[in-house]
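Just one protein chain is left out here, and the rest sit where they should.
And now, chain A:
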Amino acid sequence: MAERDAAEATMSHQAPERSSIPSGDNTVWADISPLLDAACKELGDGEMIHGENFNLFAAMSALEIMDPKMDSGIVSKYCSLDEAIEDGAAPVPLSHDKTIDVQSIIDIMDHLLACEATWHSGHSLAQTVFSCIYLLRLDRTSSHAILHSYCRVIRATCKAVVSVVSDARTHEEEDLFSMTYGLPLDGDGDEKCLSFLNAVEETICRQLRACKAPSSKKRVLEDIEPLQHNLDLEEGFCKALLCRLRFRKHFFHTLACMRRPQGRGFEMARKHIASCILELESILKSAEFLRFGVCGTCEDGIEDKTTASGHTPIGFDASLNSRSAAPTPPRAIKILSWKRAVEYFVKLLHDLDVICSYSLDPSLEGVLRFVVQFQKSKPDLVARAHLQVLLVQDGKLYGRYPIFAVITKASALPEFTKNHDIQKSECFMQLGQLVINMLKILCTNAAWQRRKLGKILQDWRVIYVQLELALRNEVGEVSSNMDDEKMSVKILRHVLNWVEEQTYWIASRFLMLGFELDLYSPSEYCMVYWYLYVVLIKLAEKTHFRMAVSNEPIKRKGKKKKDSLKDVAKESRVHPAILFLQCHMCLAEGLTMMLAALRNDLMVLQSQNPFNTEQERFLQHFELLQKACIPDHISYPSFKESTSYARLSVSIL
């Protein structure tokens, strides 16, 4: 009896919360803490109570509750978004003092910029931009015009950027970027966000004019309520707000223009990009006013702050979203400093500008050259996603040129071949897919790119073999339409050569990226340059063959007919593309020999690894190339043979 009373007492103590967690039908919750304690006392050291299905290894993957690295639901300050709002974590308006209200909203704008840059750099939206309580409940801000319009444009911008990156599917090491579970990204009427912004901009412009006007005119413009009440600070605040609002406007326009298919909006986008950069400069300049002009004090340690003024913004809490962030373990992230964020956007805009200035070269060679050059500036994910979406649209180059046409042009075939039926064959469909994949891979980050390029070498080899087979069949068959057969044979021959050329190009990119990624130790440079040299020999061979069978004459600029003698001489010279490759070859060969000579004569740069031999390292580095026989008959012994007699002494030459 007493036990039952005690039991009920235990139960009712917990009742308010637990009663909302139902037990089964006709069952109750029984407190077993005393029983557990007693059982645990009787267990021996290291003993556990578990069933037959218990597996220690599987149990190790259990999330530990209350461990900040594993438990994303730890209740810190607020249990929920509503609680935070009720507690006044995100007041609207931000302050009843208009000056503080304006100051605070500028801080929020700056912090959001820093969050956005942090998001772009590879973190989740939930922990960055959407740590803003105002954004999570946008409707609450409708009474505050500036805050409301700014939040709307941020939401619309984020949505646009997520859309581009998702379309491109530019895989990065961690696909955190486009995770938007449970985040309110879809806003009704966000397309009109710019009209809200324009209205707000207009008002602030008038307020700026009013405060700058000499006092006699002021009486006339008295009907404009000032932005805030401290007249000395009015001009500074108006300007600070204006450049921030205008930046967002132009940035949103840039994204919208760049999304237009086939690069139609690029010219317009460039204008907006230029405006963005100007506004960013103004934003940077406003920092001095916001830091010193307002409170007259100088804050040290401003470098790390996420706002221009150095103050902490109100209305942000990253933990509120942690539960909806992702099933991955929580991670503490550091929001970029405001200065770094501005620098990030300047770079992003420059990269986008390069894309917008691209001439949409219909030749594949031109595309590859452009992409390789663009990647040298180490563009970030958002810029690269835009490039990929431009290059590959609806399975066509720029959404304009069908892939088969691109291939025939690259293979130096006459233009009418682009309509040939052979494009419908299995081989050519696959080849088209390979080309599209290659273009997409070239837009990814260096590490991912190298990995994927290594993998596709095998695919390109396979397609070569298949095309070779097709050619043999075509040549063997006697078709009723002799012209058609001749054409398909010609197409196959040209494309075969081009596929080889392209394969060697991919191999050379694979090797070169290894340098960019610091994958080779100095003792391995010799073998890498040697391999590069043999690949380049083949590449030059194939390129030369393509040029030789090309029907197009080498283009001359502005030469008239009467210079015909000179022209003839010029035509017999080597094509610039071949010359360039030959330069590369010579460089690679020279470096190989120099490094080999240094090793042979002076014993420098020797492999000192006790774990594996030079041959093993050779095989490790070039495994993917060797598997795909790129090039054929190349092996470690041939490397040794080529380099063992290299000497520094000039007399050998």
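Here, contacts are C-beta pairs under 8 Å (C-beta built on N, C-alpha and C of every residue); 3 or more make two chains touch, one makes a residue touch a chain; residues count from 1.
We adopt the following convention: contacts and distances are computed from a predicted model.
*Asks:* Would you kindly match the missing chain to its UniProt protein name, picking from "Sm domain-containing protein", "Serine/threonine-protein phosphatase 2A 55 kDa regulatory subunit B", "MIF4G domain-containing protein" or "AP-3 complex subunit beta"?
*Replies:* Result for the unshown chain: "Sm domain-containing protein".
*Asks:* From the list A:A62, A:A332, A:V465 or A:M603, which touches the chain that is not on show?
*Replies:* A:A62
*Asks:* If the hidden chain were put back, which of A:P34, A:G189 or A:P261 would touch it?
*Replies:* A:P34
*Asks:* Go through chain A and note every residue touching the omitted chain.
*Replies:* Listed in rising order, the touching residues are 3-4, 6-7, 14, 16-18, 20-21, 23-24, 26-40, 42-51, 54, 56, 58-59, 61-66, 73-75, 78-80, 82-83, 86, 323.
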